[in-house]
Every structure is written in structure tokens, then in C-alpha cells.
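A single protein chain has been omitted from the complex, and every remaining protein chain is retained in its original position.
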Amino acid sequence: MDAGTRRDFLYVASGALGGVGLAAMAWPFIDQMNPTSATLAAGTTEIDLSPIQVGQQVVFKFRGHPLFVRRRTPAEIAEANAVDVNSLPDPLAYNDNLADNAPATDANRATKPEWLILIGVCTHLGCTPTVSTPQMPQGDYGGWLCHCHGSQYDTAGRIRKGPAPRNLEVPQYAFLSATRVMVG
Amino acid sequence: MRLTTISLATVSLGTLLAFGLLASTPAMALDTTRLAPKDVSFSFEGPFGTYDRGALQRGYQVYKEVCSACHSAQHLAFHNLDEPGGPEFTEAQARALAAAVKVPAGPNDRGETVDDKGTPISRSATLADHLPSPFPNEEAARANNGGALPPDLSMVVKARESGPQYVYSILTGFTAHPPAGFKVIDGKYFNPYFEGWNIGMPPPLKDGTVTYSDGTKATVEQEAHDVVTFLAWASEPKMEERKRFGFGVMVFLILLAGVLYASYRKVWKDAH
Partner (left out) sequence: MSGPSTYKPNSGFERWLDTRLPLPRLLHDTIHTFPTPRNLNIWYTFGAILTFCLGIQIVTGIVLAMHYVANAGLAFDSVESIMRDVNYGWLIRYMHSNGASMFFLAVYIHMFRGLYYGSYKAPRELIWIIGVLIYVLMMATAFFGYVLPWGQMSFWGATVITNLFSAIPVVGKGIATWLWGDFAVGDATLNRFFSLHYLLPFIIAGVVGLHIWALHVPGNNNPLGIDVKSPQDTVPFHPYYTVKDAFYLTLFVILFAIFVFYAPNFFGNPDNYQQANPLVTPPDIVPEWYLLPFYAMLRSIPNKLMGVIVMAGAMITLVFIPWLDTSRVRSCRFRPLMKQFFWGFAVACVALGYCGSQSVDASVAGIPLVWVARVATFYYYAFFWLIMPIVGLIETPKKIPASIAQSVLGDTAAAPAE
């Protein structure tokens, strides 16, 4: 009886140890599919804001997507502030710097009101929306119009009309100085 | 200075002797097989070896200030400088080291990559950039170095037999004197640790070529030791992780072998 249980314990121990080894060795094969350190290093972009004029948008590349950096006019900022958040199709800020349930006030969309930084990917099916300027207005809300299926965004990048379900995403960013911002 | 004078004297004497010999007897073929590398040891050798952090940081300084003028290290990226297992600069230091280096900038808004004078437009490097090459292509590198191509250094320690010892011997081997009868080719330099003894690289290191910020005395041997450590890391940045992982694996496997051996003996006890 004793020899029997001792033998069984030995076999169970061998099997368990082997299984643990196998599981431990599985991790590298899973982790190798995660982004490489080179990809992670390229995952932040430092942007020089000084050449951007008031009322101008510049598009940068960020993690493979377009990044809209728009220097808003006081009129555009006022227009964004005047909107009642509860009337918006998407009342959440969708800002990676804030909690998920933060409301889509203009302050929650742009920490420095003058600078609106957004991921330029329409939240409907991924096209790049076109920016609206006084010379060439796009859509009715002075922000962006997505030509693929007609989604319209306002001057804070929030969805107002059209099939897109969510506001344009605000990525993680931090100002390094008045003229430099680190995105990602 | 003294070394140069002695070398000059020896080379002159040797040349004179060689002329004398040539005039009187048929030339004797000299075996110019490179000498075996010097027997030096490094902290990273052996199953528990690690890179000396100070040596890595000093070595980067030597690479940056001396070697990078001619040698690229294109497989290294600036973000490797703050990663564990390497020189382990802080992220801020690594950003600063990157910012101190200029890399070719992408096309500007007008699609230009060179300015009006034809100089390539450059920008400061970021952590994502690889260490830039001093020359735009192989032809430019050869043209600037008497026809010889300064090899990329990111893999050089792995790409040579006894890599660390070999590179160390080359760097410290310029002080040797050419033997009688050996003529150094014009534009080349004498180094008996290099195959054929004629090397295209001028002696890169002297005492005090760099001034170390940590106060270490910068002799040729110290500089060579530090840059070889750096280049060894450049070839194998994951070495420390590999040895650490390996230790865990070996302990586990020995345990597993023990348990399986006991099971094996138990199973077979009744069979024989």
C-alpha cells in the first residue's frame, strides 16, 4: 500500500513537473507575438507645434494612423463649448488620458483648448475624415466630414451626424513645453 | 610620440635592411598569417558572466567619439541604450544621447531631402532611430578610407573567431614593430593581429583619446577594453537574459531528470 501510494506520488510529481515546464516554455512562444521593443520605441511621437498656424490642421503619422493636430480659432473653441453634452450622439469623451466615463465636454477633449489632438480615423469604418476650413467647409459642424459614408464631426471632433458611433479618439499625450507635445 | 619615433626608426631600418637583402639575395617569403589574439578575459565570459555597466557606458563614449566617424553600427537603436542588460543609461540620458546625434530627415513638405546647397537635411535622432551610418553608401565609405570598407560594428564581435580577443588585439596591436623584411603598403598600417599585417585603419586609440566622465584613466588598454565590452554587447544585447533564463532552465531540467529517473527505476524494478 505504502509502495503503491509512493509510486503514484512519484508519477504525479513527474507529470506535474513536466507540465509546469511545458507551460513555462509556452510563454516565450506567446509573448513573441506581442509588439517588439522596436515597435514600442516607435510608438511615441514628439511633435513640434511652432510651425502650425491658428486655424490650421497638420496631419502626422502616429502608430500607423493619421494624427490630426489642429490649432483652433477662438470661434471654434467657443462653438465647441456651446454644445450641450447630453444632446450628443456619443456623450463620452473617448480620451485616453481620462477615465472611460468622462463626459465629452470640450475641456475633456482638449486640455489646452487651442490644441486639439485626435486620431484621424473615422469611428465608423476607418476612413480618414476631411478637415473643414472657412475656405472649404466640410459638413455642417465646422469640424470634419468623412466622405466614405457621411459622418460629420464638430470642432471638438465629436460625432454629430452620420453612421459613426463614437467621437474621434483622443490619444495619450503630454505637453513637454508650450511648443512641443509627446503623443503616445 | 616615443612610440612613433621608434616605429619610424624600425621601419626605416627594416626597409634599409630589406633593400640590402633584396639587392644581394632573392626575396624570402614572410609568413604574414595573423598572430593569435592576445589572451585577455572579459567580465561577460563564462556561464555566469555579465556586462560591466561602467565599461558599457564608457565603451559607448569611445564608439561615439572615435569609431563612429568611420564605422556604422546600424543594428543598434538608441532605445537599446536604456534597456536592461545593456549600458542601462536612464531614459532621459538615452534621449539626450540620441538628440546629440543627427540622422537624415525624411522628405520635407516640398518632398526634398537635401537643402539648396545639396547638403542632406538632418534632424536629431529619437529613441526609435538606429545609430546612423557615417557614410550614405559603401562606395562613399571606401572612397573615404583608401578603398577599404570600415565594417559595420554591430555584429563584429560575433563575426570573428574569438571575437572579443580579436578586436582587442587589433585595437592594442598597433604598437608592435614590423619585422625585418616586411614592407607596409602605402596608405596602410602595420598590425600583426590582422591577416596579412596590412590594415586600412589608422591606430584609433591613444592614451587619453577620450576623457571618461566617471574619471577612469583612459589608457589604450582601458579604452580598448571598454569599447570591446560595448561591441560585445552590441553583438549580443540579450546575453544576460539568456544566461539568467538558462540557469532557471538547467535547475528545472536537473530536477525533472531526477524525478523521471526515480519513476523510471520504480517502473522497471519488477521487470528485471
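As written, the chains take the letters A and B, and residue 1 is the first residue of each chain.
Just so we're on the same page, a residue touches a chain if its C-beta (ideal position, glycine included) is under 8 Å from a C-beta of that chain, and two chains touch if they have at least 3 such contacts.
Just so it is clear, the structure is predicted and the values come from calculations on it, not from any experiment.
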Query - Residue, one of B:A36, B:A105 or B:A159, that touches the chain absent here - result: B:A159
Requested in this report: Please give every residue of chain A in contact with the chain that is not shown.
Outcome: 11, 14, 18, 28-29, 31-34, 36-39
Report summary line: Logged for chain B, residues touching the omitted partner chain are 47, 75, 80, 151, 154-155, 158-161, 163, 235, 237-238, 241-243, 245-247, 249-250, 253-254, 256-257, 260-261, 263-264, 267-268, 271-272
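Definition applied: only the chains that are shown with their structure count from here on.
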Report task. Could you grab the centroid distance between chain A and chain B? Build each centroid from C-alpha atoms only and quote it in angstrom. Result -> 42
Report summary line: The answer for chain A against chain B in the complex is residues 7, 10-11, 13-14, 17-18, 21, 24, 37-38, 41-42, 44, 46
Query raised in the report: Which chain B residues qualify as touching chain A in the complex?
Result: 77, 79, 83, 126-128, 252-253, 255-256, 259-260, 262-263, 266
